[in-house]
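Just below is one structure, and these are the notes that go with it.
One protein chain is absent from this view; the other protein chains keep their places.
To keep things simple, chains are lettered A, B and C as they appear, and every chain counts its residues starting from 1.
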Amino acid sequence: MTLTRRSMLAASAAVPLTGLAAPALAQTGPIRIGMITTLSGPGAALGNDIRDGFNLVVKNASGRLGGLPVEVVIADDGLRPENGRAIAERMVRRDRIQVLTGIVFSNVMLAVAPVVLPAATYISANAGPSQLAGEGCNANYFNVAWQNDNLHEAVGQYVTQQNKQRAYILAPNYPAGRDALTGFKRFFKGEVIAEQYTRLDQLDYAAELAAIRNANPEAVYIFLPGGLGINFIKQYAAAGLRGRVPLYGPGFSFDQDVLPAVGEDALGCFNSSQWALDLPVPANRQFVDTFEREYGRLPSLYASQGYDAALLIGSAIAATRGRVGDRAAFAAALKRADFQSVRGQFRFGNNNHPIQTIYMREVVKDERGRIVNRTIGTAFQDHQDAYASQCKLA
Amino acid sequence: MDSLLLLEQTLNGLTLGVMLFLMAAGLTLIFGVMDVINLAHGSLYMLGAFAGATVTARTGSFALGVLAGVAASALIALLLELTLIRRLYARDHLDQVLVTYAVILIANESVKIVWGPQPIFLGTPEALAGSVEIIPGVPYPAYRLAIIGAGILAAAFLWWLIARTRLGMLIRAGTTHRAIVQALGVNIQVLFALVFAIGGALAGLAGMMAGPLLAVQVGMGEQILILTFVVVVVGGLGSVRGAMAGALLVGLVDTLSRAVLPTVLRGMMEPSAADQVAANLGAVAVYLLMALILAIRPQGLFPRHA
Amino acid sequence: MREPAPWHVRRGWIAARLGLVALLVAPFVLTALDRGYLLPVMTRMLAYGLAAAALDFVLGYGGLVSFGHGAFLGTGAYVTGVLLHHAGQRTPVLRWPVEIGGSADALVAFPAAAITAGALAFLIGAVSLRTRGVHFIMITLAFAQMVYFLVLAIPEYGGTDGLMLPARNNLLDLPLDGDQPIYWLALALLVGFLLVARRVMEARFGLALRGARQNERRMLALGYPVYRIRLLAFTISGAAAGVAGAVLANQAAFVSPDLLSWQRSGELIMMVILGGQGTLFGPVLGAFALLLLEEELSAVTEHWMLVLGPILLLCVLFFRRGLWGQVSGAPAHG
Partner (left out) sequence: MAEPLLRAERLSKRFGALAAVADVSLDLVTGECHAVIGPNGAGKSTLLALLAGEIMPDSGSVVFDGDDVTRARPSRRALAGLGRTFQITQLCREFSARRNVMLAVQSRVGTPFHFLRRADSLATLAARADAALVTAGLAERAQVPAGLLSHGEQRQLELAVAMAMRPRALLLDEPTAGLGPAETAEMAARLAALKGRVAMLLVEHDMDTVFRLADRITVLAEGRVIASGAPEMIRADTAVREAYLGEVVDA
């Protein structure tokens, strides 16, 4: 019951009451979109960026998505599945919200899915647990970011290409953490000398670092989102391991939510992402510019995902003229993915998960002295997740 | 597990032990002298860390941050004593639990309002950023060594304070013969307020030192508070020596069991399951230790004389 | 010859009956008003009311400040959840020393929840009750924390992610689906516990328990086995809290380790104190008030804890009788 919640009415407040509303508007007032996300604790920065990315789209369109006024109702799950579930119940049952998004962490996602999916449509802007990509896929569940394994698969392949034989891999013990190391191992051909799982709220890695030094691997792979990564990378350097054993990770461990806090300790680390700050796509340039102008910081991949989620929802609202309650039609519209993703090419596979390009990036210092990622190549082209074949959706 | 790794894990256990000692020393003094159970001790730890982190961010000096953290926690502790805790001396322990629990709720929410829900990641101070080779080939983070050093200094200071000063004499007398202290005509209210402030200062120091290792965030106080309770119970309520012994014991058992258990369990199950079992059984080990000690010595390792 | 009931007792009974009537008509009224979504909230209130009354059994009447009742609540929920989980998976709960299968039957799950939580309370109580005062508070807290980590250590039951249940229990072959059946079950369990607990407190066992709170030395000198009386009360209380957990597991079709957390234990104490300790009805009222406060305040401000904290503080410092005391005019510890 240490629940915190934030009702964000800012978006709706900006709606001018002009007569431009679509004539076929099924409901009175703005379309409400529920955003359950993580805004407190070590994962707070992730939810923060998803929210800001999403809101940026709404704000740029003066409180509208797909031409219709929307209200984004935001709640903090505190990275606790039980909280997420209670909020989802409230949003779906009491507030009768039919479109939801925002969940960061897969354990929260899995707890929320059975509550939301029978009654509403969910568009994931981050969490992509394997359970919802394979047999458990759902016509009303879309993931606009990735399936959990994807970015890890890319690094697994990259580390193999770098001819590293012995890898020490580490992730938090929750669904996405297990997916992460599964994904890495799927494409890593060398020997995994240790597969370490830590608590999702763990911030002190002294014991693991001692074990890493003792194991003396050729590569260390970490999936530690948000604050977890900040602490790990700093402690990795403090323990004298930086420069001795190269550190790899998915974009989650090395993006703009982490890099400013970590600083130079992250320089030279390689990581994967479906998006990058420097992607030469017009939509991306506009996104990065407006985001930086609006919030005074560089966007992270989470922000890009929140931004794309809003664009995707907007495209479906426009296509269905706001009839989000017609779930079949709304889902069909979502599946067309008729929007300009900041990643460039983007489409959904049969399981409503992306088929997309995954890039490799390196942490560098840019010309203004900021620690950022530079795209150095492509790991996968048109990559689809490993579970799609188990999904019965067409 | 080879001996070098064991040494390193032992040092890690000592770091945790030092933090726990700083917390437990204050808590046990407050209990010993005033017979008050203070759940909000974790909040003082958190507030010290936030105040210190803010000053560090403003001035760029970690040392100033530590000073600010200690001062802020001492001050808040003093305020707490003057406004609330003072009313509780004559009340039963249930009331003390509830009021200080309410203080936790208020402190957590206030911090959320002032600093936001996101954690602050405090960098290690420049001078202590690297590592020191404790044995050739085994580098160990300098900052952690500094924590252990600071803990030893704090323990020495406490020993001096309690064994060598008039205030310490009153504290010692207060934990065993409360009536005598009152009969001596000592201003008991001033003594209580001072003890509370000292406890707060120690908690603030612990919070600020933990900042760079963990994260300065809402709820950080409660995580350490419960372990601190175990330390205090194991050591014996009211005994600073007991707090020292209990803190080191709990710190070592916690860290070492977490370090050893995964390797033991890995042979039996898949890695994610083994790590889940190990991490949590490691935590259970501490409570088992407590149960064991209480079964043998119900009053803890260093009981007060009745 | 019975001691005549004082006015506040009669006033209390009137209030309790009115409350019962309100709870009996609530599902119909809420459905008629199209507020059916509130029913699950009310079911949770009833379950927490049961848990708080169970805590009051030892806290208010026995003077035993248990800071670990969340462990019993959570254990009841997990027992129910685990049985359902294995029933869904068609795998045994235990293979050794005896094979125990899963079960979706409420007549298995609820007693199992009560017995397991009661047994746990017996074990924790057996050690904790050898201590007094602050020791007791801290040790019950620590043991509850141990249970928390023990449950987290079992990979099959989801760890920190919690345990998703495939369905609710069946009662006499009827599934407890929908909002109403589980509401009625929760209400029946709560009323049943309150009626029995009221009687127990006037019976020899209850008087001995209450006497030991007021003066342990005198009770010992009279030959009362205070330790055994307290241990049994603690066990009963744990079992009842376990039943409350079983209701919660059914209501949410999800079991979270949060139920076992120390915050939950703290909230249960808060409910008892807000409602009025040593009154049984008070803690139920306290549970309703606290959950209502959460529901309403959290809709207004995300910082509702900043309201709750001072309320609790003022209650403890100045408002000792609790809500029930206001309703019935009775002092706490009647």
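Following the convention adopted for this analysis, a residue touches a chain if its C-beta (ideal position, glycine included) is under 8 Å from a C-beta of that chain, and two chains touch if they have at least 3 such contacts.
A quick note: this is a predicted structure, and the numbers were derived from the prediction, not measured.
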| item | value |
| --- | --- |
| Touching the absent chain when the full complex is considered, from C:V21, C:L94 or C:A203 | C:A203 |
| Option from C:L94, C:L107, C:L174 or C:L220 whose C-beta touches the chain left out | C:L220 |
| Touching residues (missing chain, whole complex) on chain C | 1-3, 196, 199-200, 202-208, 210-211, 214-215, 217-226, 229, 232, 333 |
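Here is the rule we use: only the chains that are shown with their structure count from here on.
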| item | value |
| --- | --- |
| Centroid comparison with chain C (C-alpha atoms), farthest chain | A |
| Of B-C and A-C, pair with higher C-beta contact tally | B-C |
| Centre-of-Cα separation between chain B and chain A, whole angstrom | 37 |
| Separation of chain A from chain C, taking each centre as the mean of its C-alpha atoms, in whole Å | 39 |
| Approximate Å spacing (C-alpha centroids) for the pair chain B, chain C | 32 |
| Residues within chain A bordering two or more other chains | 2, 4, 76, 173, 199 |
| Where chain B touches two or more other chains, by residue | 108, 112, 272, 276, 279 |
| Touching residues (chain side chain B, partner chain C) in the complex | 31, 37, 84, 87, 93-95, 97-99, 101-106, 108-110, 112-113, 222, 226, 229-230, 232-233, 237, 269, 272-273, 276-277, 279-281, 283-284, 287-288, 290-291, 294-295, 298 |
| Touch list for chain C against partner chain B, complex | 59, 65, 67, 127, 130-131, 133-135, 137-139, 141-143, 145-146, 149-150, 152-155, 159, 262-263, 266, 269-270, 273, 303, 305-306, 308-310, 312-313, 316-317 |
| Contact set on chain C toward chain A in their complex | 37-38, 40, 159-162, 164, 252-254, 256, 258, 263-264, 267, 290-291, 294, 298-299, 302-303, 305 |
